[in-house]
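The structure under discussion is supplied below as structure tokens; questions concerning it will follow.
One chain of protein is taken out of this complex; the other chains stay put.
Chain naming follows the written order as A and B, and within any one chain the residues start at number 1.
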Amino acid sequence: MTGIETFLVEFLKLTFLSMVPFVLAGQGTMLGGRTGVFNVAQEGIMLTGASVGFLVGYTSGSVFVGAIAAMLVGGLFGLILAYFTTTLKMDQFVVGLALFFVGTGLSTLLPKLVLGITLTPPLIPTLKNIPVPLLSKIPVLGPILFNQNVLVYISVLLSILLWYLLFKTNLGLRLRSVGENPKAADSLGISVNRYRYLTTIIGGMLIGLAGAYLPMVYTGTFTELMTKGRGWIVIALTFFGGWSPLIILLGSIFFAGIEVLSYRMQVGGSVVPFQFLNMLPYIGTIIIMIFTFGKSRVPAFLGQNYDRERRTL
Amino acid sequence: MEQTTILQMHEVNKTFDKVKALDNVEFELKSNEILGLLGGNGAGKTTLMNVLYGLYKMDSGSIILNGKPITIPSPKDAIAHGIGMVHQHFLQINNYTVLDNIILGTSVSRPWTADRKKEKAAIEELCKRFGLEIDLDAYIETLPLGVRQKVEILKALYRGVNILILDEPTTNLIPQEVDALFETLKIMVKEGLSIVFITHKLREVLHICDRISVLREGKNVVSLTRKDATDEMLVRAMVGEGMDLQKSVIFSESSKRVVTTKKETVLQLENVSLVNADKINVLSDISFEIGAGEILGVAGVAGNGQRDLAEVVMGIQTATSGTIKFLNEDITHSSTKENISRGFVYIPEDRLADGFLHKASVAYNLILGYHNLPPYSNKGIVNWKNVNAASREMIKKFTIKTTGPDDAGGNLSGGNIQRVMIARAFSQSSKLMVAHNPTRGLDIPSMDFVYKNIFEHAETGMATLLLSEDLDELLLISNRIAVMYRGKIVGILPREKFDKYAIGRMMSGYDQESK
Partner (left out) sequence: MTQIKKSLPYIIAVVGAFIAAGIFIAAIQYNPFEAYKTLITTSFRTPNGFIQTLMKWVPLTLTALAFTVPLSSGKYNIGAEGQFLAGAIGATTVGILLADLPPALLIPLVIIAGIITGALWGLISAWLLYQFNINEILSTVLLNFISFQLVDYVATGPWRDPSAGAPTTIAIGQNGYLPMLIKNPPLSIGVILMILVAIGIYFYTNKTTSGYELVATGANPRAAKVHGIDTRKMFLLSMVIGAAAAGLAGAMEVSGVQHRLIEGIHSNFATLGLIIGLISRGKNQAVPFVAFFIAVLEVGASAMQRTMMIPSQVVLIVEALIVIFILLSDLIKRRQK
């Protein structure tokens, strides 16, 4: 393999590795959005997921248990979001922002409480790669696609499963109708509340897991505010992905690619000051939004609460 | 046919936000009949049926179906009891197909795949049986309203209902489609269903209903068979004793609009076209004139460009080509603000969404649109003293029930919100009024009040562009009627030539298609 080939393989392998938080959190956001719940708390949920995932993983000795804990915490956030918006009918943005604060503060507070103030944070062992037998031996594609950690495989399979569920089954038909026209769905006996709770809680679990991925795979430890805005980028990503699982998967690969590229360019030595390279993912997101915001197909009742007894003339 | 009572509702009470919508209402439905539920807006007819359909919970009362008392906590239960409802605003998923809309919420033979062949066949059977022709694979958003109504009916039939409630089903139909609907209803009754027909239109009820039950202000007034009913009886039942029928615009023959067309042309449109963001011609080559004191009605099925026409005249949208002149001044590119200062008044169609500020005070609402003009504002500073004084006057003159100018808009009841908007529209001395479905949602006395105000202002020279989907309204007060179809004016009829069926043909593009 030539130098360029090696570079490309390494680059793509890293991209697939890095797409996971975007995919998981993106699908989590998409699920809630499909029933009309617009979650804007991702950044806070991911941070708490990272914090809890790390702390539980460290104290229990098992990364797996840590991941489960992160999912439970994420699900709890989802439950709170669902309760305040669906049952209490409070403004979705405001509740989401409040949860973002709580999540951010909590994620910083918990390590201080559990570990105390320490200068050298402890480490957990990071996830190992699991090569797929036979397939991982294919030249070029093998190492990129089939020699990754388990969550990479899960992300891809999850996206395909969600696509099938949403668009090829009766369950998906009902679920989507809740976000397209909750009054119509309600009149046909579909429980708007139940679907909203379900998708928001499961969505929260996925977002929590996305956060835990960062210590589990990247650094082995938790650092304050380590998500660096990925949670917000996920929101743009879901719009860009038309709230569709497969396009979100593609979009995640794209965003991960920008992230890896800017990192690569810094390490590789570049004329551009590294701060501006760091800006690339965010600027890239803005540019994508310029091209997709008008045209994206959004669930018609996204962000709006539903009250059966509200009278409209 | 031997008729038994299949459904009864006893002593139903329902209060919304301190307003008693249903007051000890009684209701009875017999087998194989079409029962007309008649009353003006706000009478409680839709509320009562929403209770029956499980969308609202009654505060007290009982429902007896086939002799057994039942409760209906949600629409799912109503359907399980064989009760279906076709609402005024269709409850459909726009980007789903007809097939998906019909089967949504039902159990299908193969839920974990996309195979719906069995369901499709069953629905096609129904279509044949009831004489309803529809393309099951079409997307709802591409279908005209008359066809979408058929989808709503199919939804109920597919679920095997015995009782079908139709809420103001003829609102968006041309006369020919109304006849077709009535034929369908007769077939349904023959096949064993009972129909509840909610309407405020006298003539329809006398035409199609076997029995008629009248509600007013949430109370029963009278129930009788079609044989025993007369026009006058039903009118009195609907409006009560309070309204002077002799002086009313709607009911009195003598105060029909006198045609006085003054010479001055107020508004003139020449070849106005509007292309929207999706590159579709929503308005094509529109030309007409309105003289001072004249009411030009615009008829058309909803969605044929009426709203765009109103917005282009008001300056909310700008015409892509053509000219608009006001008193000979070219206003094609004027902004809404400029037009309002010229004396334009706009009554938008969706008044709650486009006409009212729930989160602001009553005073804010009463001056909306005029806030930057004297006496309300001077050199960019608001004169709150003048605003509050004027607000108090309007509250008094238009009997708006509120604690005062500082009351929060959200505190007002629906009826008073309408009064605020009527007050705002008719408190200015205006030269041109653009009114889109101005009486939709109003009770009969309020409708009459609006017509009287329009006539009063017309006498001072105000020209009115009246866009309405209520053909009866247009026939009642317009000097001339222009008919819109797919963004074009397909004909303008003077009052002498008003003919419901001719207009209906034009509204459905009949003349256009046959060319």
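Keep this in mind: contacts are C-beta pairs under 8 Å (C-beta built on N, C-alpha and C of every residue); 3 or more make two chains touch, one makes a residue touch a chain.
Quantities reported herein were computed from a predicted structural model and do not represent experimental measurements.
**Q** Touched by the hidden chain, which of the shown chains?
**A** Its contacts among the visible chains are A, B.
**Q** Write down which of A:8, A:76, A:102 or A:165 is the residue touching the left-out chain.
**A** Answer from the full complex: A:102 touches the omitted chain.
**Q** Please pick, from A:198, A:265 or A:289, the residue that touches the omitted chain in the full complex.
**A** A:289
**Q** Return the single residue from B:80, B:126 or B:316 that touches the missing chain.
**A** The missing chain is touched by B:316.
**Q** Just the residue numbers, please: which parts of chain A touch the chain that's not shown?
**A** Chain A touches the missing chain through residues 40, 88-90, 93-95, 97-98, 101-102, 104-106, 108-109, 112-113, 228-229, 232-233, 235-236, 239, 273, 275-276, 278-279, 282-283, 285-286, 289-290, 293-294.
**Q** Tell me where the left-out chain touches chain B, residue by residue.
**A** Residues 17, 311, 314, 316, 335-337, 339-340, 346, 348, 353-360, 364, 368-369, 371-372, 377, 380-382, 384, 409, 411 of chain B touch the chain that is not shown.
The rule we apply is simple: only the chains that are shown with their structure count from here on.
**Q** Would you mind pulling out the distance in Å between where the CA atoms of chain A average out and where those of chain B do?
**A** 45
**Q** Please name which positions on chain A make contact with chain B in the complex.
**A** Per the stated touch rule, the residues are 167-171, 173-174, 176-177, 180-181, 183-190, 297, 300, 308-309, 311-313.
**Q** Using the touch definition up top, name the residues of chain B that touch chain A in the complex.
**A** 16, 53, 55-57, 74-76, 79, 85, 87, 91-96, 100, 103-105, 107-108, 111-114, 155, 351-352, 414, 440-441
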